[in-house]
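What follows is a single structure, written as structure tokens, with notes after it.
Every protein chain of the complex appears in place save one, which is left out.
Should a chain be cited, it is by its letter among A, B and C, assigned in written order, with residues numbered from 1 in that chain.
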Amino acid sequence: MSEVTYKEAIRRAMEDALAEDDRVFMIGEDIAAAGGAFKATEGLWERFGGERVLDTPISEQAIVGASIGAALKGRRPVAELMFADFAGVCFDQIANQLAKYRYMTGGQVTLPVTIRLANGAGAGFASQHSQTVENWFLNCPGLKIVVPGSVADAYALFRAAVRDEDPVLFFEHKGMYNAKGSLTDDAPPVEIGRAAVIRSGEHVTVVATQLMRQRAERAAQALAAEGVEVELVDPRTVLPIDFETIGASVDRTAHLVVVQESPLAGSWGATVAARVVADRFESLDAPPLLISAPDTPVPYAGGLEEAWLPSEQRIADEIRGLLAG
Amino acid sequence: MSEVTYKEAIRRAMEDALAEDDRVFMIGEDIAAAGGAFKATEGLWERFGGERVLDTPISEQAIVGASIGAALKGRRPVAELMFADFAGVCFDQIANQLAKYRYMTGGQVTLPVTIRLANGAGAGFASQHSQTVENWFLNCPGLKIVVPGSVADAYALFRAAVRDEDPVLFFEHKGMYNAKGSLTDDAPPVEIGRAAVIRSGEHVTVVATQLMRQRAERAAQALAAEGVEVELVDPRTVLPIDFETIGASVDRTAHLVVVQESPLAGSWGATVAARVVADRFESLDAPPLLISAPDTPVPYAGGLEEAWLPSEQRIADEIRGLLAG
Amino acid sequence: MRLDTTSSSAVVEGDPTDDELLGMLRRMIEIRGFEDEIQRAFTKNLVRGSTHLCNGQEACAVGACSALRPGDSMVCTYRGHGAVLAMGASLERTFAEILGRETGLCRGKGGSMHLTDVEVGAYGSFAIVGAHLPIATGLALAARLDRTEAVSLCFFGDGSTNIGAVHEALNLAGIWRLPVVFFCENNLYGEYSPLPSTTPVEQLADRAAGYGMPGVRVDGNDVVAVRRVVAEAVARARAGEGPTFVEGLTYRHRGHSRTDPAKYRPAGELERWLEHDPIPRLEALLAERGVAAAAIAQARADAESAVAEGYAAALAASAPAVELIHEDVYA
Partner (left out) sequence: MRLDTTSSSAVVEGDPTDDELLGMLRRMIEIRGFEDEIQRAFTKNLVRGSTHLCNGQEACAVGACSALRPGDSMVCTYRGHGAVLAMGASLERTFAEILGRETGLCRGKGGSMHLTDVEVGAYGSFAIVGAHLPIATGLALAARLDRTEAVSLCFFGDGSTNIGAVHEALNLAGIWRLPVVFFCENNLYGEYSPLPSTTPVEQLADRAAGYGMPGVRVDGNDVVAVRRVVAEAVARARAGEGPTFVEGLTYRHRGHSRTDPAKYRPAGELERWLEHDPIPRLEALLAERGVAAAAIAQARADAESAVAEGYAAALAASAPAVELIHEDVYA
């Protein structure tokens, strides 16, 4: 067991995936000698060489398309799109080609493609480099979307993504790259599509991912001191979503809170709330609480961005309000 | 007052918008002499000429970008993207540029751009030409998204879109192009962002758009014969959504049903259910009912696509189940 | 840019034998018959959505695909019935797909615009203009990484050369010298727009220089010429010398799709092109080479009956079971 950063966990997962299976290769901009814009691929090119770690021109459509094509021939590409927002320039390749290819061909092809994207706000990169981009792709069945929210999950979910026979969008929260956590050598593999109960509690089920999971965890600690026991559930995969685990928790706590760092419309959080309420209406003692960011793009200035993101304080306060209500 | 098709209503709205305001122009592929892939722009080039109705190369990023640029200089472009699915190839221009431009510049620019997209399934165009694409853009504040579900709305919402100072994605359901309805010359202007109560009823609020609104309306007629009075609400704009009108209806009926021709995850329907339940939990006598398409791409074969789309029968049956339950 | 001007009358090393040419003739007639049948089926409402026929362009499909060998791959567009059949897909299953039958190549889920038959190396028909060029590049990348010497052949239209994905794919293939043959079927129109109205270069093959690859223009209605040019490009690709951009000049006899009457064509244009119809041209070449008229007639008869049988069998097949909706989303 070792104490590593989220970024190091991902780097290590990539290294182990490349070592485990010759079919795996990495493709992206400046990921080889330069080690990636976030330095997450450092050392991989040195160890595995230019046929396993490929630098490309600035051509995201070609990056994703090349990954699809190589996967058709049995390769297992890992494409890096750098800032997740850049998924916009290759959206068609992901949503129309990668997601639907198997279906359109009646199952003739499998597409074990993993796409890495650096997600999220908080670091001052402004509107075009700060989104939680997973919400763009939720209505695209055929994709699997994972959003690791801890060091251990980052490692395990990456390994699972590369081993998965289906396309996986792997969102790394760039605000967590330097967050530390422990990584055990013999951790059990994590299944894509399964939520994790991060913390058990009887009073309220809080569902959150990535940066918001971190904040919700701290809010839960503060609330525990007041006798409020939060059950914190991280869906980890937001497509498809593990409604079962979340729902079972709500059956026990009778309260559902969703925390996300994006606007509500079209979000995974709205999807969770809609489905859980539809399935477990009778379990709920109170309306679901939706803690989201404002309905605006992400602003640049420090004070604005800080206020834009749901804070630990806001999370705790709104949960108090819900339980008091 | 005249009886016209949905397509003719849109054609006429374009003609009237072009006639009303010299700043309006149309841009897209084969929209001029050819009259558009769906023949919706027929006659416009003949009347207004090549500087008001512009044919482009097959370059959707350039179409949207050129519209943005022209709008910066005070023009009011109407861009046609043909099948809505093609929004994938210019997603960045819409979601990252058009939607955020005003915000990123601190309000220095306004972008009165209207983008027309032919939406939806039912006609056998298969996976890449049949989606309800509005769901891709819900998490993009800065955009307004309208989804006209009747002849009158198609006309009025188009006029409102072109007059609006903000970017509007105008989704036309291609399965409705030949549907007929009446168009009055003195119909009041429709405001973007306002839902419409299509049919009043006391037992259940059904929220649906476009093709599903048509089917829900027929289902409501069938149910009325059994004494069940449906209140049918068409949000008409799915970003931002008029939660007030929907919520007020739920306050009366105590039952919420959402019908949509897309999978649930990340949909406007999930957003409606989540928000309405959060705001009006106490108003509800039963869990919200979510009627969606299966979590798959759209299949080609007639029998498959028919079964994929929620049918009038399924809508009626599920509502019966809800009220019986 | 190089213009291929070799004559098909003179036999060149590597050219198909007379027997091979008879096979190619048969395939071209099958494709023509297939498209005609689909057009009839469409007007009878047996084909859903839209359909884009390749009548007149058969020499591109058959000539280019004949230069491939097993293990190579091909991707094409919604106007791809001919290319998929040229790779060897079954007439019956291709018909069945477009008719929406469970026996279709894609179990009835893809339809006219998405014909795919991985077994014969037809990795897909794509309905979003230009989207498949990056994928063709990836097929070539796999060949390079796996050292299989396989080649990736990619058909696309003249109109599609102005979309971003095409540019990115050509550039990537060029800089990595990948084994791809980009075959641009220049049929003069993208939908209803003539090429000069959308594209400020006269010869599309000229754009190849901007991607560091050779560009060759060929008479796309001369199946032997197409075969020669593509065979050379395939040989270069296999030898690790990188991609080639081939522009085949051709013409679609029918409108863009469905019931497009193609009124935008100048008077006489279709008629002039019909004089260069690739099928009679190949028949004339065979006659010139001394192939017996009976053999040519036999090829035609075989093709026609294969089409008729394939169509009848496809029509008789049943629609996909409704449960199929839920299959094939995930592996």
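Before moving on, here are some points about what is shown:
Basically, a residue touches a chain if its C-beta (ideal position, glycine included) is under 8 Å from a C-beta of that chain, and two chains touch if they have at least 3 such contacts.
Predicted model only: the values in this text are computed from it and were never measured.
One chain is not displayed; in the complete assembly it touches the shown chains A, B, C.
Looking at B:Y6, B:Y101 or B:W268, the residue that reaches the missing chain in the full complex is B:Y101. The hidden chain makes contact, of the residues C:L46, C:V118, C:I175 or C:L270, with C:I175. Summary of contacts with the chain left out: across C:V201, C:A239, C:L274 or C:A287, the touching residue is C:V201.
The chain not displayed touches subunit A at residues 29-30, 33-34, 37, 55-61, 85-86, 88-89, 123-129, 294-297, 299-305, 307-308. Counting over the whole complex, subunit C has residues 162-168, 171-172, 174-175, 197-201, 206-207, 209-213 touching the chain that is not drawn.
By the touch criterion stated above, the residues of subunit B touching the omitted chain are 25, 51, 56-57, 59-62, 64-75, 77, 92-93, 96-97, 101-110, 141-142, 144, 165-166.
Here is the rule we go by: only the chains that are shown with their structure count from here on.
Farthest from subunit C in terms of Cα centroid separation is A.
If each chain is reduced to the centroid of its CA atoms, subunit A and subunit B end up 30 Å from each other.
Subunit C has its Cα centroid 41 Å from the Cα centroid of subunit A. Subunit B and subunit C have Cα centroids lying 37 Å from one another.
Listed for subunit C are residues 104, 106, 108-110, 114, 126, 128, 131, 164-165, 329, each touching two or more other chains. Touching two or more other chains at once are residues 92, 96, 103-104, 141-142 of subunit A.
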